[in-house]
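Read the structure below first, then the notes.
Yeah, one chain of the complex is gone here, protein chain that is, but the others are all in their spots.
Chain naming follows the written order as A and B, and within any one chain the residues start at number 1.
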Amino acid sequence: MPSLGRFIRVTIRAWVLLLLIMAAPSPSLAQQINPTASSVNERQLLQEMDRIQGRVSIPDQRSSVLLQPAGREWREFRNVALRWIGGGAILGMLAVLLVFYLTRGMVRLESGRSGRTIVRFTVFERFVHWMTATCFIILAISGLNITFGRPLLLPLIGFEAFSEWSQWAKYAHNYLSFPFTIGVILIFLMWIAGNIPNKVDVAWIKRGGGIVGHDHPPAYRFNAGQKMIYWIVVIGGGLVAATGYVLMFPFYISGIEGMQMAQIIHSVVAVLFVAAMIAHIYIGTIGMEGAFEAMGSGEVDLNWAREHHSLWLDEQSGRTGPNDQRPQPATAAAE
Amino acid sequence: MARMKFLCDADRCIECNACVTACKNEHEVPWGINRRRVVTINDGKPGERSVSMACMHCTEAPCAAVCPVNCFYTTADGVVLHSKDLCIGCGYCFYACPFGAPQYPKVGNFGSRGKMDKCTYCAGGPEADGSKEEYEKYGANRLAEGKLPLCAEMCSTKSLLAGDGEIIAQIYKERVLKRGYGSGAWGWKTAYRETIES
Partner (left out) sequence: MLIKRTDQHSGSDRRGSVADALASQTSGLDRRTFLRRSGLAGGALAALGTMPVYGVRKAEAAMAGPLAAGATVKKSICTHCSVGCTVTAEVLNGVWIGQEPSWDSPINRGSHCAKGASVRELVHSERRLRYPMKLVNGQWTRVSWDTAINEIGDKILEVREKSGPDSVYWLGSAKMTNEGAYLFRKLGAFWGTNNTDHQARICHSTTVTGVANTWGYGAMTNSYNDIRNAKTQMIMGGNPAEAHPVSLQHLLEGKELQKANFIVIDPRMTRTAAHATEYVRMRPGTDIPVLYGIMWHILQNGWEDKEFIRQRVYGFDDLRKEVEKWNPEEVERVTGIPTEQLKRVAKVFATEKPSTLIWAMGQTQKTVGTANVRASCILLLLTGNVGGPGMGANIFRGHDNVQGATDVGLDIVTLPFYYGLAEGAWKHWSRVWDVDYEFLKSRFDSKQIMETPGIPLTRWFEAVTLPKDQVAQKDNVRAVFVQGHASNSITRIPESLKGLKALDLLVIADPHPTTWASLAVEAGRKDGVYILPVATQFECKGSRVASNRSLQWGEQIVKPIFESKDDLEVIYLMARKLGFADQMFKKIKVESNLPEAEDVLREMNRGSWSTGYCGQSPERLKAHMKNQAKFDMLTMRAPKDDPEVGGDYYGLPWPCWGTPEVKHPGTPLLYNTNLHVMDGGGTFRPRFGLEREEKLPDGTTRKVSLLADGSYSKGSAIEDGYPEFTLASLKKLGWDTELTEAEMTVINKINPANPDTVSWSLDLSGGIQRVALMHGCVPYGNGKARMHAFGLPDPIPVHREPIYTPRVDLVAKYPTLPDAKQFRVPNIGFSVQKAAVEKGIAKQFPLILSSGRLVEYEGGGEETRTNPWLAELQQDMFIEINPADAAERGVRDGGWVWVTGAENNSRARMKALVTERVGKGVAWMPFHFGGWLAGKDLRSNYPKGTDPIVLGESANTITTYGYDPATNMQETKVTLCQIAAA
């Protein structure tokens, strides 16, 4: 709720200012104007506002902020809170997945492979996915490096090597943000049709997605879990991209507080995003038999489709025979 | 060992900007980089005060704490310096700094930052004292020559004080005692977690 707190603070400040203005007697000339005696005072100014700003003649207006102790709060966030949040989210997710894997193991194709396949993702879809995914992984690693590299990696490889690596990581982070952003936008457009939540999802969630036991709740092309991933990517990706650009173009969009705020949003969303993507990767690889093929070759076994996306398979089959013809555009799926 | 600090006596500062150009002159600081600046609070109103501000060389410097590559170090004199060889220009120190001290040359496209530059307390950087490399990257190293930062040495009204923290605090205290007013040691609470009682 940082923005709400901010809003409240700003409002209070405005009121204080208004009261001050009203309380101050209108400067009657008959009174002595003693600039020495009435000089401003740091302590008092800091009580009134959380930063001290004045006038500078150089055009760089950010230098007009004289004092901004908020930097210390941000430092606390970055050095303490973020490491707990990030560490907790990522390690926690890994731990959950490990426990799950050990107890449940890979979700097998219960009916075995049929030998017949159906196109699940087109070449273009797969290209977009993998472009975004590659960027994401590099962005994640280079991003995590900024937060965790200093305590974890630096002691291992030394200052020079770490700086060299971090410098390249920074370049990579900055430049790969562009294809990543494009990827997120394409994902949003490409799959929005199949990702509108509906009644089927409610049932799917009620049945726990069939994760526990051997249940297979019906689903269209994307089940509720996948929809969740989709929205995490779209919303999370949008947020990290937006805040990232605020940081990449310093002071074009916002001042220093805005950038601190942007950095906080960027980093928190990013670590959560990473945690979510770890789950996504798990389920797409060792978590479920036959899932990887969807993004690998783009074709999935009919049995896999039947077990996990029965409604989608029905739709597809109603239209054409399985794998008889050229694959249909994916967008047809939800028609 | 001395603990070097800056103290701007705002009741003396007249915003003459000598500190700013002295810094430019001594270190050949390029256009757009302002290692030091003077900010005027309550401009044009009775009670107006100007304060010269640069890196305050904080105790437990926030910049050093947040630097992802740990490129900052504190000298035996308490001066906070950094290595431009290690700096990756991420800008985090600017977010953390309460004083807006870190400066970044604009390099390349879309406003990306170059290596951070800031006040060195005229103490150079990690390179050998007085070496050509040190001068090129960080500017002159006056401290090594036994001189104090030029901004303070050239201050028109002896408002900006530099030197051992205890000594300059003492000077300021005596001034306030003598004249009977003082608007405070600006930034000291934030930078050094102490104030000068007056």
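Here are some notes:
As a convention for this text, a contact is a pair of C-beta atoms (placed from the backbone, for glycine too) under 8 Å apart; a residue touches a chain by one contact, two chains touch by 3 or more.
All values derive from a computational prediction rather than experimental measurement.
In the complete complex, the residue from A:S57, A:S111 or A:N198 that touches the missing chain is A:S57.
Mapped onto chain B, the interface with the missing chain covers residues 11-12, 14-22, 24-26, 28, 30-32, 43-50, 105-107, 114, 130-132, 135-136, 140, 150, 153-158, 175, 178-180.
In the full complex, the hidden chain is touched by chain A at residues 29-30, 32-37, 55, 57-59.
Basically, only the chains that are shown with their structure count from here on.
Residues 27, 33-43, 45, 52-56, 58, 60, 62-72, 74-75, 78-79, 145-147, 149-150, 154, 159-160, 162-163, 166-167, 170, 174, 247-252, 256, 259-260, 263 of chain A are the ones that touch chain B when the two sit in their complex. Partner chain A is touched in their complex by these residues of chain B: 10-11, 32, 34, 37-43, 46-51, 53, 62, 65-71, 83, 85-92, 94-100, 104, 110-113, 181, 183-187, 189-190, 195.
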